[in-house]
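Just one protein chain is left out here, and the rest sit where they should.
Moving on, here comes chain A:
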Amino acid sequence: MITDVEILNEFAHHEPGVARINNGSFGSCPASIIAAQKQWQLLVLRQPDEFYFNHLQPGLLSSRRVVQALINASDVDEVSLVDNATTAAAIVLQKVSWAFSEGVYSRGDAVIMLHYAYSAVKKSIQAYVSRAGGHVIEVPLPFPVSSNHEIIDEFRKALSLGKSEGRRVRLAVIDHITSMPSVVIPVKELTKICREEGVDQVFVDAAHAIGNVDVDVQDIGADFYTSNLHKWYFCPPSVAFLHCRKSPVSDDMHHPVVSSEYGKGLALESAWIGARDYSSQLVVPQVIDFIKRFNGGIEGIQRRNHKKVVETGKMLAESWGTCLGSPPEMSSSMVMVGLPCCLRIFSDEDALKLRRHLRDNHRIEVPIYCKAPRDVELGREWSNLVTGYARISHQVYNVADDYYRFRDVINRLVDDGFHCGMLS
């Protein structure tokens, strides 16, 4: 089993002195995988023609098979490798766009998404769906949240409303784990509701999921499912998979960068989108070897990360007199911890400024979220309202000291009477 010292060495390239409690944004990659990636890169540079003709496709197929097993996909043809979930979203949404343009969908047919959908995905929906004549339904979600029921209720309500007057709902875009604020969404239940309510297709944006929570695509039952391997699955930037359940529709999925393999199926199209560096997609088998060095493999890592982050979240909430944004069972290896109200985090700008302040002045890297207070609440009792949350992550390289530092810095800021209004 890998020792603590070995883990430290694997992540020795992380900037020393930084409390890096934001694995959720950009992930992390151990030194042995960086080295493996370098080997692949050198192979290409040595003799690129030979690599292209003999090594690339078998290498990509190996990676895809590993992913297939990991997510319990029934067929490796269903698994494509792409740069990131943002690219996967473009693939799914471009297909929707064509459906509108070609008259398969009618003007006004709808796509439903969560209010907390990732902003890049929201823009993609604007670029491909709204522009093509589709109607967009947004599901308001509560935050803080205390149970799956709250989410399921809102979803049902929004879907009902959206379908009123006989509107067809063509696609539901559902996050498995929302980004900001970060909450685990009951995707299996929501997918089932979509089927019951006649939603044509379901796309699960699970950018954060793999290596963070269990993923079983057959069990979840969605049509499309994507997750980034460079966030919680130790791959270098960047690589993600897009799973497309076999169906007549999935035969018409295309990578937007069209190359020689056009028309041969998404998996093959994605495996060659012109000359570029595919090395991050080739190290997946080697990541499995890295993970095996941990007790319990990826499940062990997931469990321990989750346990630690909840423990730590509670420790911070207690110290600051705040709360968690969601209960442990709705958190992953990330948890939203309320920040003291007196910090006066009242806007997205405040949140960003505080984040920068923590980075520049205290060497703490943690994303801050602002739950914008409603004006009436603001006027009344803002001093008791938690409006800001820190999204803390726990990955194998984190140590308790990272979080103690954060705890102490916030407490000191509070004692000093600091608030976001002081930041420029």
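Everything below uses one rule, namely that contacts are C-beta pairs under 8 Å (C-beta built on N, C-alpha and C of every residue); 3 or more make two chains touch, one makes a residue touch a chain; residues count from 1.
Just so we're on the same page, contacts and distances are computed from a predicted model.
> When you check the chain that is not on display against UniProt, which of "Proteasome subunit beta", "RCC1-like G exchanging factor-like protein", "Anti-silencing function 1Bb histone chaperone" or "L-cysteine desulfhydrase 1" does it turn out to be?
"L-cysteine desulfhydrase 1"
> Identify the residue among A:Arg304, A:Arg359 or A:Arg405 that touches the chain left out of the display.
A:Arg359
> Per the definition of touch given earlier, which of A:Pro256, A:Gly297 or A:Gly321 contacts the omitted chain?
A:Pro256
> Sort through A:Ser32, A:Thr87, A:Gln201 or A:Ser270 and give me the one touching the missing partner chain.
Only one of A:Ser32, A:Thr87, A:Gln201 or A:Ser270 touches the chain omitted from view, namely A:Thr87.
> For chain A, which residues lie in contact with the unshown chain of the complex?
Within chain A, the residues touching the omitted chain are 13-15, 18, 20, 22, 25-29, 34, 42, 44-50, 52-53, 83-87, 89-90, 93-94, 98, 101, 119-120, 123-124, 126-128, 131-132, 228, 230, 236-238, 254, 256-260, 262-263, 273-277, 280, 356, 359, 365.
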